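Complex shown without one protein chain; remaining protein chains in place.
Take a look at chain A:
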């Protein structure tokens, strides 16, 4: 009796798993992962390479954190040392030929400019990333502010 119960329970569980496994994902949206593949292991997309020769890029809107035009592989940014500030700090920027971090990075949350880079702006890659040669994984209908203004001036729907 006991064994039969275990057997039935096992069969029910197996049937449920079989029925549920493909059903895990159809409801998931089409995003970076194709819909209906949540239960599967898909091949990893190749890691985008760092382009060797990069120019500084125009920003798409004034507040955009500028992208990093060089390789930052293995850069140490932690409590002990900040490799980015090795060149981009106020003292080193001219001799390194690098742009100095802007004054906003020295402001605390009250807008008071401090002597050193503020703790909340210390971790560079929270906002700044290198520009890679990766293809966009999802479509974007982003327009630059110039185009939005131009379309508004022409009377069209922006």
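By definition in this document, contacts are C-beta pairs under 8 Å (C-beta built on N, C-alpha and C of every residue); 3 or more make two chains touch, one makes a residue touch a chain; residues count from 1.
Methods note: contacts and distances are computed from a predicted model.
*Asks:* Leaving aside the chains you can see, what is the UniProt protein name of the one that's missing? Options: "Cytochrome c-type protein", "Transporter substrate-binding domain-containing protein", "Oxidoreductase" or "Heme exporter protein C".
*Replies:* UniProt protein name of the non-displayed chain: "Cytochrome c-type protein".
*Asks:* For the full complex, which residue in A:46, A:74 or A:94 touches the chain that was left out?
*Replies:* A:74
*Asks:* Among A:6, A:96, A:113 or A:129, which one touches the chain that has been omitted from the display?
*Replies:* The missing chain is touched by A:96.
*Asks:* Identify the residues of chain A touching the omitted chain, counting contacts across the whole complex.
*Replies:* Residues of chain A in contact with the hidden chain: 73-74, 76, 78-81, 83, 86, 96-97.
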